[in-house]
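Here is the structure we will look at.
The other protein chains are all here in position, but one chain of the complex has been omitted.
Let's turn to subunit A:
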Amino acid sequence: MTEASTGTLIGARTAPRPPAAAVEKGGLHLWALHGPDRDDGPTTLPTAELDEDELTRAAAFVRPLDRLRYVTAHIALRRLLAAYTGVAPGELLLSRAPCSSCGGPHGRPVITGSPVPLNFSLSHSHGLAIIGISAATVGVDVERLPSPETTQMSLPALHPREQAELGRLPPHERPAAFGRLWTRKEAYLKGIGTGLTRDLGADYLGEDRGPGAPEGPPGWTVRNVPGHPGHVAAVAVPSHTEQCGTTRRLPLKSLYAEDADELIATVKERLCTSLPAADGTALGAASGV
C-alpha cells in the first residue's frame, strides 16, 4: 500500500533533543509492528501527534478497524522518526517530494526541517506495518498474501519474464510467489519515487538469477522481508546501502509511553536474520518467506 502524508504543522514548538537512535551511514533499519487485529472501541492512542492530513484521512475510513490500523501505523512512524531525529512526534513536518515521473505532489514521503537527514518508507496492510529508515532512499511494501484470483487477474500487468516465471510454478505456489514479486516491485517503485505511475511491465523483479535472466533494476537492491506469516513484504534500497540483517519489532508499548525514544533505542528483539549482506549481485533475491 502506498501511504500519503502531505500535511504540515507550523514551526517546531520545542528544541530538538539529541536523537536516541541512529542509523549508521549507509545503513537501513527495518521495523515491524503487528496489530491491531480488532477494534475494541475508543483507544488512548496519542492521536494529537498526527497532523491535519493524517487526521482527515483517518476520519474518512469506512471501517473502524481500518481507521485504527492507519492511526496506529502513523503514530508508530512518527514515534520512530522522533527517536531518530530528536524532534517530537507531533512536531515532525511530513510531506511529499514531487513525483519523479510526473512532478505531481505524490512522490516519496519526506521529513522537512529535521536536524538529521533521514529517509523513510511506511507500508501497512491488514495488521502488519513495516517501516524502513535509512540515510539513503528506501521503499518498503507489505501486503496480505494475495488470493489465487487476485494473482491470476494481476499477472498480465507484469513484465513478460515475471509472468512466465510465475506461470511455470504449480498453481498452489503462485499466490505466495506473486505476493513476493509484487511487494518487491512496489517497494522498488516507492524507492525510486514513481509509485505505481510507472508501467508495471517495465522493470524485471523476478527471482531468476540464471544465465540469460534479465537484469534487475540497475543500482537497486530489492529483497523480500521474511518472517511474517500471512503477509508478504519487501524492501528496496540503493545498492550501496548496507543491508540490515534484521527487522526490529516495535513494542506496542512505545505507541503509548512517554519515554518512547528510550524504548525504541533499546529494542533488543530481532524478528529475522535472513537478509544477507548486499553483494550487488543478488538483486531481487527472495530470502524465504
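The criterion applied here is as follows: contacts are C-beta pairs under 8 Å (C-beta built on N, C-alpha and C of every residue); 3 or more make two chains touch, one makes a residue touch a chain; residues count from 1.
In this text, contacts and distances are computed from a predicted model.
**Student:** Determine which name in "Amino acid ABC transporter ATP-binding protein", "Heme exporter protein C", "Protoheme IX farnesyltransferase" or "Carrier domain-containing protein" the UniProt entry assigns to the undisplayed chain of the complex.
**Tutor:** Missing chain, UniProt protein name: "Carrier domain-containing protein".
**Student:** Taking the entire complex into account, which one of A:163, A:221, A:239 or A:254 touches the absent chain?
**Tutor:** A:163
**Student:** Touching the hidden chain in the complete assembly: which of A:47, A:95, A:197 or A:246 does that?
**Tutor:** With A:47, A:95, A:197 or A:246 as choices, the missing chain is touched by A:197.
**Student:** Please identify which residue in A:120, A:182 or A:220 touches the non-displayed chain.
**Tutor:** Candidates A:120, A:182 or A:220; residue touching the omitted chain: A:182.
**Student:** Would you write out the residues of subunit A that touch the absent chain, in ascending order?
**Tutor:** Listed in rising order, the touching residues are 1-2, 57, 60-63, 66, 101-102, 106, 125, 141, 143-144, 146-147, 149-150, 152-157, 159-160, 163-164, 166-167, 182, 186, 194-202.
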